[in-house]
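With one protein chain held back, the other chains of the complex are shown just where they sit.
Up next, chain A:
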Amino acid sequence: MNAHAPVPSAATPSTAGCGEVAIRQERGQRAVFCGLTGIVWLHRKIQDAFFLVVGSRTCAHLIQSAAGVMIFAEPRFATAIIDERDLAGLADMNDELDRVVGRLIERRPDIRLLFLVGSCPSEVIKLDLGRAAARLSRNLAPAVRVLSYSGSGIETTFTQGEDACLAALVPEMPRAAADAPPALLVAGALADVVEDQFARLFAELGIAPVRFLPARRAGALPEIGPNTRYLLAQPFLADTARALEARGATRLPAPFPLGAEGTTRWLQAAAEAWHVDPARFAAVTAPGLRRAEQALGPHRERLSGKRVFFFPDSQLEVPLARFLARELGMGLTEVGTPYLHRGHLAEELALLPAGTQVVEGQSLDDQMDRARAAQPDLSVCGLGLANPLEAEGLATKWSIELLFTPIQGYDQAGDLAELFARPLLRRTRLEV
């Protein structure tokens, strides 16, 4: 099965006016996670939040498969599985949801923020989780705040689940005083260690106050107002950005902080907004740049000249491709991405090598055919594709690791490069 029969591409070529980069849209079968998967890293970030998926057994099974061994701890997520009785009538279903939430809060009194997470089934039957959240919030106030967002596959792809979650948090952020001094907000969940590194760098640059969204605790949401300037730490935050701007915040355009160059340009966007003296900026970033350069060197030797193919997954593909091309000298065969936010990625697209093929969306079998034809040295793809491609002789790097591993900032640049170098190194080592 799954033979490599060549099938003519059904994709409709269309190029958008983004510099020298060729952008094409494709529709068809998509091998991607849904937004529910975001819960797996978000629940670790917001330490007193609980994520309750309202969905089917499939949803529970998906999260179980994605969460791996985490499921065996006391994770702060669960699924309320809709069954046959629930489908009989909507009124009954809201009572059921209240019962489940009641039981949950009893068991976990440490929870301060509860997310009701919508799924494909809950959306198709039009269960109004927004209203349920408002009702439950009233009932559980003041101990627990209840919010809702959609992580369904019909609405969201993988990391868009984080976008939907953060966008739901934005209306909860306290309003900053009108005459408050300018404040910097960094939007996008980062590993704590990365967040702390950035906080130190901003402090050394004299940029203050700096706050992060999401905050580590539900009650510590940053203030927001017309004086807020925000930097996106992740490329998949379209709705969050819109919500932040609806509250008056202004985005600082920048590439994403992946690799030494990305990190420098990202920091620079804030430094310019705060009129940081260029000499000071150079002095503060010099140690990080030096360490990143030292860490990247050996990987550059291994990766330079190698060709990489990205299957769409997280929307991190374009910034990662930029990092691999510019800092490690890799060639880009095809850069697939589930969605391409032209505005947020303008700075990234401008840095991609001329002629780079960017494909938004997916038609899985056609894309696999293209990968087979291109024979890239490395394919970045999901877990469902990795072993089959390896068995066909293509080296792969599974992409979900890029969401769970700290990869942003100067001191992670080497680790990031190593994630791509390791599969190739391994291939050279194995003699059987």
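In this section, contacts are C-beta pairs under 8 Å (C-beta built on N, C-alpha and C of every residue); 3 or more make two chains touch, one makes a residue touch a chain; residues count from 1.
Here is the rule we go by: contacts and distances are computed from a predicted model.
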item	value
Protein that the absent chain corresponds to, by UniProt name, given "Energy-coupling factor transporter ATP-binding protein EcfA", "2,3-dehydroadipyl-CoA hydratase", "Multisubunit sodium/proton antiporter MrpG subunit" or "Light-independent protochlorophyllide reductase subunit B"	"Light-independent protochlorophyllide reductase subunit B"
Among A:Pro171, A:Gly343 or A:Gly384, residue touching the chain not depicted	A:Gly384
Of A:His61, A:Arg131 or A:Arg342, the one touching the omitted chain in the full complex	A:His61
Those residues of chain A which, in the complete complex, touch the missing chain	1-3, 5, 7, 29-37, 44, 47, 54, 56-58, 60-62, 64-66, 69-84, 86-87, 93, 96-97, 99-100, 103-104, 110, 120-121, 123-125, 152-155, 157, 192-193, 196, 200, 287, 291-292, 294-295, 298, 365, 382-388, 390-391, 411, 414-415, 418
